[in-house]
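Not every chain of the complex is shown here; the ones you see sit where they belong.
Each chain gets a letter, A, B and C, in the order it is written, and its residues are counted from 1.
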Amino acid sequence: MVGIKRRQSETNEKRARMLISCPDQPGIVAAVSRFLHEHGANIVQSDQYTMDPEGGMFFIRIEFDLNELDRRLEPLELDFAEVVADKFQMQWSISRADYKKKLAIFVSKEDHCLLELLWQWQAGDLDADIAMVVSNHNDMRETVESFDIPYYHIPVTADTKQEAEAKQLELVDGKVDAIILARYMQIVSPKFIEHYPNRIINIHHSFLPAFVGGKPYAQAYSRGVKIIGATAHYVTEELDGGPIIEQDVQRVSHRDNTDDLKRIGRHIERIVLARAVSWHVEDRILVHQNKTVVFN
Amino acid sequence: MVGIKRRQSETNEKRARMLISCPDQPGIVAAVSRFLHEHGANIVQSDQYTMDPEGGMFFIRIEFDLNELDRRLEPLELDFAEVVADKFQMQWSISRADYKKKLAIFVSKEDHCLLELLWQWQAGDLDADIAMVVSNHNDMRETVESFDIPYYHIPVTADTKQEAEAKQLELVDGKVDAIILARYMQIVSPKFIEHYPNRIINIHHSFLPAFVGGKPYAQAYSRGVKIIGATAHYVTEELDGGPIIEQDVQRVSHRDNTDDLKRIGRHIERIVLARAVSWHVEDRILVHQNKTVVFN
Amino acid sequence: MVGIKRRQSETNEKRARMLISCPDQPGIVAAVSRFLHEHGANIVQSDQYTMDPEGGMFFIRIEFDLNELDRRLEPLELDFAEVVADKFQMQWSISRADYKKKLAIFVSKEDHCLLELLWQWQAGDLDADIAMVVSNHNDMRETVESFDIPYYHIPVTADTKQEAEAKQLELVDGKVDAIILARYMQIVSPKFIEHYPNRIINIHHSFLPAFVGGKPYAQAYSRGVKIIGATAHYVTEELDGGPIIEQDVQRVSHRDNTDDLKRIGRHIERIVLARAVSWHVEDRILVHQNKTVVFN
């Protein structure tokens, strides 16, 4: 979109974020915080969750500041693996706060979720790079290109699905950290998902697990619910069954017909998806089995 | 409960409420309002909903004031049937605002929904008479009797269910306008329901249609939802499938285990049930097929 | 914005909306509905509110369908004035549902409220015409012009304020039905307001009457509130004191600094303003003294 300069969100070149999951046992926090302190890092935020103090899983997210992060992060990571991570059987990662995750947005014909992401990105509220938009239709090309974002039109039919996914993979491979299905109305194959485990986010237009599958607003109208919702989740092999990241709802009444529900729902969808994407790119989400731990 | 005098909600001895459902056609509002005006009634509130102006259903709720209601309501009803209702194929009813509907509350062992209704009744916020409490357990006898409300203990087992329902029916028959299942953990038989069509209100401890059936909080925990809810609905033959009256929700997080969800849910349940019961006793609900029109 | 065709909201060429305020007395609904019926109009929706059955004000909003509305509306209006309105001392208006109210949007440098209105307009969710955007800055010219909407830059300084308002008035006079202050950071003079009584809508970035005046998010942060909000209201002489149309809120925490509150608040502001504008253009709002009756 011309005429509006994109605001730069403030980044902190010495800030890093650490995510850890491991079986709980005494001394984890002490070991990690001591390690960071000894390496000159200052913890500025930490969130922790223990599923069950007796033998459950332990999750922690730490934001720390480290001078000369550029030079010192890699040795710190090597040390951490050796000194701490192995001992506690940790799954862990560290990312730099000033690294903007690269996103591909997949979209079909409904534009509201895409536009919300573009708008938040432009306003500096979404701390990521939108590397490309991929669509099975050509409708939104001009809009997307007016943001100086590449737009790829890859039609999908029942016959060409496999081929289309191959093209998509080629586009995103190595260039994209996460894929956002912003009302992309094609089912993504398990084979495709394998390339981006817990890194594909979908918005489903119902309050899952109510109204799985197609036409959820028509289902909601037919059931006469008094509240409708939307659900952002990681995509897994099970349709609409992956780990839920965020949900929100809005009150409706008998006066609202299916079209009204769609209109009201569009608003919920774009908010819920935008929140989920923000949390993902800010490394606020840990996945354990089929659930998320969200430190927001 | 001793020590607190029950507040009397203000009633209006000349106020009546009219509920009408009929196929839509031109002139209904004109006919009804003219009829009321000619009979000396003053409309103080009216709510109307037309499902579809082309051949849909028409619903209206009217509150009107009529001097000497005592004497004049019956002739007005007779006239209305003849002059207006037949012509438009109306399903209709008129009730006096100062008539307090008589309720039976059915409960098992969880007390929170019962206590909320008793508390609201005592505070004058629930404009009804609680004629009796019926339970398959004896646990809440003293509490209920301290409110000067009769308590009937009717145990239910797989073997005695039919017999128990016969006893329940005998208790309520002719004495009760509506039955509130305030966490009554027995399934009510279709035969029983027939006696109180759209007059039995149940609270289900999930955001229906998610988590139908047993242990919804355990189901919700297992699915990792970010919002939980409760649903008040009229009871029909289909388990947890009747017309939804009211729903509400509350945000939860990964930190909340099943017990937390139950605790948070208890609060939603009592609010949602209390709202649904209030709307029912204030004649604010019309049922059409499997949905409600709620004029609140 | 190029590339997206604006969806046309469905309009109904025979639908009209009637708004009436008058002192309550028996027979109003009967008189109005009889009048409409006799003129061949079919009431498809009506909402009514009586402030106090004993001598209060009566408000009603009626949607009706009338064949050949084009030809028959004017005579109907003339008749209504004579036959009904005078007798009941009504303030009233009728508008055609397919007439799109013309809006001028005033904006300064914050773009989110403007963009939301443009987006909803483009999506067909805002049933109005955006006739022009007027700004005391030039920043958003290209964006606005990419929607094919005229953009007028009228700088305002302390010295030139009177002159600037004269220019604004000239622009809008006769061309605009309502003015939306979409984060327009200038105080509008009483003289200007006189030209658009109850037709200028402002969004204030706080939950009024908390935090009247400047820098409400800084005020909110300093007070340590746990919920922030936004308020859309008609503009009157009293700063931030006009009739409230809509408010909404969002939960915040100690973690949110003033910038976070602004970011969260931007989202509430655009939703609240968009709702208020929709209700205004759909003739859902009646103003009585310093309050609104909103039939939504």
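We take it that contacts are C-beta pairs under 8 Å (C-beta built on N, C-alpha and C of every residue); 3 or more make two chains touch, one makes a residue touch a chain.
These numbers come from a predicted model, not from an experiment.
K.L.:
For validation: placed chains = 3, all identical. Expected total copies in the complex?
P.N.:
When the whole complex is considered, it contains 4 copies.
Convention: only the chains that are shown with their structure count from here on.
K.L.:
Could you work out which chain's C-alpha centre is the most distant one from the centre of chain B?
P.N.:
A
K.L.:
Looking at mean CA positions, which chain is nearest the middle of everything shown?
P.N.:
Chain C is the most central one.
K.L.:
Return the distance between the CA-based centres of chain A and chain B, expressed in whole Å.
P.N.:
42
K.L.:
Between chain A and chain C, tell me the centre distance in angstrom, where each centre is the average of that chain's C-alpha atoms.
P.N.:
Roughly 36 Å, centre to centre.
K.L.:
Counting only residues that touch at least 2 other chains, which ones in chain A make the list?
P.N.:
none
K.L.:
Please output the residues of chain C touching chain A within their complex, sorted ascending.
P.N.:
1-4, 111-112, 115, 119, 123, 125, 139-146, 263, 266-267, 271
K.L.:
Hey, which residues of chain A end up touching chain B in the complex?
P.N.:
Touch residues, chain A against chain B: 49, 207-211, 223-227, 229, 243-249, 253-255, 290-294.
K.L.:
In their shared complex, at which residues does chain C touch chain B?
P.N.:
24, 26-31, 33-34, 36-38, 40-50, 53, 65
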